[in-house]
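Every protein chain but one is kept in place in this view of the complex.
Order as written gives the chain letters A, B and C; numbering starts at 1 within each chain.
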Amino acid sequence: MLAVWLLLVGLFGIVTSKNLIHLALCVTVAQSGTYVLLLAIGYREHGTAPIFSDVPRSRRAVDPVVQALTLTDVVVGVTVAALLLALAVKAHEHTGTLDPAELRELRG
Amino acid sequence: MTRTGRIALSAVGLAGMAAMLAWGVAGLEPFGHYPGPYGTLLNAVEPGERHAANVVAAVVFDYRGLDTLGEELILFCAATGLAFLLRENREENTRGVRDRVSSDGLRAAGIVAVPVVVLLALDMVAHGYVTPGGGFQGGVAAAGGLLLVYLAGDWRALRRAAPLPVVDTAEAGGAAGFAVLGFVTLIAGGAFLDNLLPFGTFGTLTSGGTIPVANWCAGLEVTAAFVLIFLEFLEEIMAERVRDS
Amino acid sequence: MIGVQIAALALVGGLALAVVLVHDVLRVAMLYGVYGLVLVVLFVVFQAPDVALSQLAVSTVAFPLIVVTALAKVKRRERRNR
Partner (left out) sequence: MSALVPIACALPLLAAPLVAGAGHWLPRRGADVAGILAAAATAVLAAIVLARSFGGLSAYWFGGWRPRDGVALGITFAVDPLGAGIALLAAVLVTVALVYSWRYFDEVGTLFHVLVLLFLGGAIGFSYSGDLFNIFVFLELMSVAAFALTAFRIGEEGPIEGAFNFAVTNTLGAVLILFGIGLLYGRTGALNLAQIGRALEGGNRDGLVVVAFALLAAGFLVKAGAAPFHFWLSDAYAVAPAPVCVLFAGVMTEFGLFGLTRVFWMVFALPLDDAFEFVRWTLVGVGIVTAIVGAVMSFLQRHVKRMLAFSSIAYTGIFLIGVGMLTPDGLAAAGLLVLAHGLSKGALFLGTGVMLERMHSVDELVLRGRGRRFWLSGITWLTAAVALASPPFVGGWQGHEGLAHASSSVLGRHWTSAFVTAVTIVSTGAILRAGARVFLGWGDRQDPLLSPEPEEESEREPKRPALLLALPAAALAAAALALGAIGTLTPHVLRAADQFTDTRAYSATVLEGRAPEATQRGRPPTSTESVVWSVVATGGAAALAALALWRRRLPAVLRERAGRLLVPPLDGLRGLHSGHVGDYVAWLTFGTAVLGGLFAIGLRQ
């Protein structure tokens, strides 16, 4: 449920945003919804982390796969955010504004 | 579309999506009851098969190694893409930058802090498949540690500590290393990204076969990629300073 | 444990809303930093230390650096244009 919330909140932020940097951060909020979803799916009551260096192997552990997926996802999230921020900076350099409403080069 | 129209449209859309997602999520098992079988099976068989204590690391670097190869390349791609986008202000334009000399205390702290942070980060990389941590986490931290050179020293010190060709090459090496690993296993007669090295003793640094190798490649790649990304962004500021003066 | 989980979930949800609703970029940047750290806590209570560590690295090192430099650049230009 929290995952759904994060996704929707992030989307709402993007639609209403008046600043490209803020908008890029909202994209990452929407993305973090997927992290939470994945980890919540793999969670087990009373399970330990799937790292058996100091717990016996027979202990019930949470799902390692979703954690691996989330790791990948986090990396993707950072890279996309970095690209978006770079584009926002460049847009500001050329137009002097970060408001998407004033960036209307591509109409029609 | 006006702002009001946009918000109205998205309100309809978001309400619909909320209902739809809620309906979908309701079909999941109750929280805390992961049904398996993928993760359950891996938790059961991995320690016996690969001797790596951190199952997540084994999944990342062995069972699903191809995903990680893709992930490393996404990072590589982003760093390349940033260099592509921010190329106007690369190196040449920022050569004249001079920082105000920061206080001696700060500088001394920096001299101590840089190696400490970098060493801690390397330790995080090294034990990635035994304890939490690994190439990615340690790599970001190491990149951050190198950036302390800038905070403690100045822009030119950072440039000297991390010359662009070297960082570029390191980054390329890390990304290529992973792919090379795949080709090596192929030539050695296994499947692509097969694990052919001895698996070692459970819970030690020599455990896991090729997992450590892949892990170090990832560490190198991530460190270099993030140093590059940071440098690109910092250069943007330096270019502004040059223009100001 | 359950209590901690619920608290972390609520915090994440609330902070996400704050990030989205606040429109002053500087404040958003700071809120976003806190948001990242709360996510770290959430991942820890989900028994995912690996993910928590990488989120920690990302939200304490990577994000602040790129967001702050982007902001600094924008501010500097705006000041000069005026």
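The working rule: a residue touches a chain if its C-beta (ideal position, glycine included) is under 8 Å from a C-beta of that chain, and two chains touch if they have at least 3 such contacts.
None of these values were measured; they are calculated from a predicted model.
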- Task: With touch as defined up top, name the shown chains that contact the chain not shown.
- Result: A, B
- Message: So one chain is hidden, and I want to know which residue out of A:V9, A:L23, A:A49 or A:V62 touches that hidden chain in the complete assembly.
- Response: A:L23
- Would you indicate which residue among A:V9, A:L38 or A:A61 is in contact with the undisplayed chain? A:L38
- Note on the structure: Per the touch rule stated above, subunit B touches the missing chain via residues 1, 6-7, 9-10, 12-17, 20-21, 23-29, 34-42, 45, 62-67, 69-71, 73-74, 76-78, 80-85, 87-88, 165, 168-169, 171-176, 179-180, 182-183, 186, 190-195
- Spell out, residue by residue, where the missing chain touches subunit A. 3, 7, 11, 14-17, 20, 23-24, 27, 30-31, 33-34, 37-38, 41, 65-66, 69, 72-73, 76, 79-80, 83-84, 87-88, 90-91, 94-95, 100-101, 103-108
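We take it that only the chains that are shown with their structure count from here on.
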- Task: Pick out whichever of the two, B-C or A-B, is joined by more C-beta pairs in contact.
- Result: A-B
- Query: Between subunit A and subunit C, what is the separation of their C-alpha centroids in Å?
  - Reply: 11
- Separation of the C-alpha centres, subunit B versus subunit C, in whole Å, is 18
- Query: Residues of subunit A touching 2+ other chains?
  - Reply: 12, 16, 40, 43, 47, 49-51, 61-62, 67, 71, 75, 82, 85-86, 89
- Query: Could you say which residues in subunit B touch two or more other chains, in rising order?
  - Reply: 54, 56, 132, 136, 229, 233, 236
- Touch list for subunit B against partner subunit C, complex: 54, 56-57, 124, 132-134, 136-137, 140-141, 143-144, 147, 226, 229-230, 233-234, 236-237, 240-241, 243-244
- Query: If you look only at subunit A, which of its residues touch subunit C in the complex?
  - Reply: 2, 5-6, 9-10, 12-13, 16-19, 21-22, 25-26, 29, 32, 35-36, 39-40, 43, 47-51, 61-62, 67, 70-71, 74-75, 77-78, 81-82, 85-86, 88-89, 92-93, 96, 98
- Message: Show me the residue ranges of subunit C that touch subunit B in the complex, using the header's touch definition.
- Response: 49-50, 52-54, 56-58, 60-62, 65-66, 69-70, 72-73, 76-77, 80
